[in-house]
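Excluded from the complex is one protein chain; the other protein chains are retained at their positions.
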Amino acid sequence: MTAAGIAAAVRSGQRTARSVLEEHLGRIAAAEADVHAFNLVLHESARAAADAVDAAVAAGRDPGVLAGVPVALKDNLCTRGVPTTCSSRILDGWTPPYDATVVRRLAAEGAVVVGKTNLDEFAMGSSTENSAFGATRNPHDLGRVPGGSSGGSAAAVAAGFAALALGSDTGGSIRQPAALCGVVGAKPTYGLVSRYGLIAFASSLDQIGPFAGSVADAALLLDAISGPDPLDSTSLRDAPPPASARLGAGVDGLRVGVVAELAAAEGISADVVARTREAADALAAAGAKVDEVSVPAAVYGLSAYYLIAPAEASSNLARYDGVRYGLRERGDPGGAGDITDMYLKTRSRGFGAEVKRRIMLGTYALSAGYYDAYYGKAQRVRTLIIRDFAAAYERFDVLLAPTAPSTAFALGEKTADPITMYLNDVCTIPSNLAGHPAISVPFGCGDDGLPVGVQVLAPALGETVMFQAAAALEAAAPPAHVPVTLGGGASQ
Amino acid sequence: MSAATAGDAPAVAWETVIGLEVHAELRTATKLFCGCRNSFGEEPNTNVCPVCLGLPGSLPVLNKAAVEYAMRIGSALHCGIQASIFHRKNYFYPDMPKDYQISQYDVPINVDGWLELSGGERIGIVRAHLEEDTGKTTHVGGGGRIHEAGYSLVDFNRAGVPLVEIVSAPDIRSSEQARSYVEELRAILVATGASDGKMEEGSLRVDANVSVRPAGSGGFGTRCEIKNMNSLRSLGRAIEYEAARQVAVVQGGGEVVQETRHWDEAAGRTGSMRSKEEAYDYRYFPEPDLVPVDPGEAWISAVASALPPLPASRRAAVAGASGMDASSDAVATVVRLGLDPFVEAVAGGPGSRENVAAIAVRRLANEVAAEIDSVGRLSPASFAALVRMEADGSLTAAQSRTVLKELLASGGEPKEVAGRLGFEAMAAGDLEAVVEEVIAAHPEEWARFLAGEDKLTGFFVGHIKVATEGRANLGAASALLRALRG
Partner (left out) sequence: MATRISASDVAHVARLARLELTGEELDRFTGQLGAVLEHARDVEALDVAGVPPTAHPLPLVNVLRDDVVTPSLDRDEVLAQAPSVESHRFRVPRILGEEP
């Protein structure tokens, strides 16, 4: 059942939110031990929330547009009174005293939060293997990764643990796991969704976005959480473009550009290239005017990203120092060490290797003598990417590109070499650097039978046309692979 | 300042070069980036929220009033006010919740201004930028000294309080000038309403960059930054000490090391704070959680036109009304203590003359300044009435001072107080009778006076003063003496 279907049934009294929830908790009970999508399942508070929705319906009050829809939250979104870990030891024992803005909006719309999902520590990674609490597994093949960093949210939707989920996307952390798990995932325009309460990785790139089983459900969730927030200075001031406005409008006459540099980027596997081509053909068959387009600076995106994101992260993660919350480690039980010893011990034991790697990389990129060569230059490349996209959008309404270079890879396959792992984000990063929206839609399978995702990219605030094109792509997509956790086969 | 040379070295005159960095806390209701109360002296860690505690996921939102106060300060200091951005200054310290400070770095809101000292000299202002304050650390054990303490305790009530950091050009040449600069800056801050300027509560904090050079040389010596001066007195002492220390280092054949030094008030010396091999690298970069501030012409001119009269123009006004020198101490004191409305009341009244206002300035700079905490009992109107009584001879200067002290101590109206003290104006005939009595009592001195010994005027006036118990108008008495001589 879709999220929209659940909300309609609950609002009309046809189904209770509680029965919907129990159905999802049942699937969690059956398969969560295999998948490990969650850091925490919130059985009791979810039941209380579902009962409150049912009470509202019974009392004739409007229960909200997401009435009774089970939603999973990436565990880097602050939830008042509920541990929020970022899958890191350094936040050990911390319970936020406040809710993220998106969490408040979900509650106001009657959504039922079922749990906090696993992620790569502080959202740094592309496989959800960099978690202090163990890896999440892909519901389509338990020997493979779900992608990352929002792998827990993607897996939760794919496995039917939640109808919807929220993730965060800094360089592809929603879209890449969505592609690998065969679900829809969107990164909105920077500023469309408030970041207040999203634990920062790279502030100028981070955006919260939806995971769903369908384009329409993703649009429903995005419309529920987007809009100005006085608590986030970088949230856009005007009413957001509705994602759901033109879902059934088709693509007749729409101008679609296939991004040459990304469709054939280094390391993109042949089956993914083929599915992207077929997606373009499918849109053309539906009436779109499809052509190839060049976004030359996009090829520099990956390098620029791996200077900018770590630089911002090195500063954002300085606050984990053992003074006010979370982990504190002292070098010596006798207490003879000074505060610098405490900082060193706390941070060295609290952070995992990938986080340390990026903190050091970012510290280096900002340090005296290197700022201009690294951080400064990367910010200028960002300008070039924005300019090249602007030129492309003079000729096209939306762009098309692969999401991830391959289908889901095996657990442990890419953990040894950071660069190989970083290459996962090559097609998703340009949108983050530009602040533009992009959505990954499942489009058939790879040679191994596992899901492939194709991205629709749009200019800033182009959500309406982006979801319009994405819905058309979804309608034209070949039959999907069914997750093994839902009784599907290992391959076609 | 020309510091005296040490030892037997050839006489080289040394010049001290000083630049001051003043951090002023702004008088906003809330902090710079969150809605917590900006309030001094409350229970620890009660004015804190996710933002000013640096909790994960929190984001800053800029306080409009802080921007407006910063613009007032910039406008009062004749700065250019421009579109500005915030940077992050990264360093680990336990009073800094995020382990970075949000501060304006290379594009501050106010640049290139000047401040005119009460003596008339102009000191350049390089910049006046917005930034957030840190929390407050208490050191436990070791007599409260940071390095001897066993551990420290942190209160974040002050974390995030808005500051404007005002950086002067290295135009200051003496400890007296440095004190005068801070006094003038404080007066401007108070006048604009931007800050309460309380050094003792830490809402005004001064760091000094001090270097020395041979007098007349164009270059700059290596500077040291002096911190921890909690009063104007310690600012002066610290600069004097540090300049002398640097001269001694250079004359001893050494080199001054650029470093931060801590003023130890009790020991009366500056000491190095340098730790082992720690290098600072603040890794500034644009704060991605905030957007630029571009006040624009309309806001800037609205702020400029709403500024109250500032000390320099108020001194000019008092000087103009009284005929006194605008750079005189008395005028500076009147303005510094905010007593110029009293001068206005005199100058604006009927029959006002310049000398009336001059009398007013002297009374304000002396008697009123000495009892400034009681000034609330004195209304400008009754002060003006008192000064006019003195000017027209109804009260002597001594009587006027006595009445003024009484007004400051207990309030009231000058006529009534003067009457109660028996300071009735002496009728001309009464004065004449007293003068004749005094002359009759001292025939010998009177004869010498008549013979041209002018200095005896004082002798007779003194006796008249005693005989009238100070009620005589002494100017009138000496005029009467001269008239009787013919």
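By letter and in written order, the chains are A and B; residue numbering begins at 1 in each of them.
In this section, a contact is a pair of C-beta atoms (placed from the backbone, for glycine too) under 8 Å apart; a residue touches a chain by one contact, two chains touch by 3 or more.
These numbers were taken from a predicted model, which means no experiment stands behind them.
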Practice problem: Identify the visible chains that the left-out chain touches across the whole complex. | Solution: A, B
Practice problem: Determine which one of A:196, A:211, A:325 or A:393 touches the chain that has been left out. | Solution: A:325
Exercise. Out of A:52, A:245, A:273 or A:386, point to the residue that touches the absent chain in the complete complex.
Key: A:386
Exercise. For the chain that's not shown, point to the residue among A:122, A:161 or A:190 touching it.
Key: A:190
Quiz item: Where the complex has a chain not shown, which of B:19, B:50 or B:311 is the residue touching it?
Solution: B:50
Exercise. Check each of B:288, B:380 or B:414 against the chain that is not shown and name the one that touches it.
Key: B:288
Quiz item: Since one chain has been left out of the picture, which residues of chain B touch it in the full complex?
Solution: 28-30, 34-37, 43-50, 53, 61-67, 83, 85, 91-94, 137-140, 146-147, 149-156, 227, 260, 273-275, 278, 280-283, 285-286, 288, 290-295
Quiz item: Which parts of chain A are in contact with the chain that was left out?
Solution: 93-95, 97-98, 190-191, 204, 230, 233-234, 236-237, 299-300, 302-304, 306-307, 314, 318, 321-328, 330, 335, 337-345, 347-348, 351, 356-357, 359-361, 363-364, 367, 369-370, 373-374, 376-384, 386, 418-419, 422, 433-436, 460
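We adopt the following convention: only the chains that are shown with their structure count from here on.
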Quiz prompt | Whole-Å gap between the CA centroids of chain A and chain B | solution = 57
Quiz prompt | Contacting residues of chain B [partner chain A, same complex] | solution = 50, 53-62, 88, 90, 92, 94, 97-100, 151-152, 154, 281, 283-285, 288-291
Quiz prompt | Residues on chain A engaged by chain B in the complex (per definition of touch) | solution = 76-78, 84, 86, 91, 94, 96-98, 100, 195-200, 202-204, 230-234, 311-312, 314-315, 318-319, 321, 323-325, 335, 339-340, 343, 363, 366-368, 371, 375
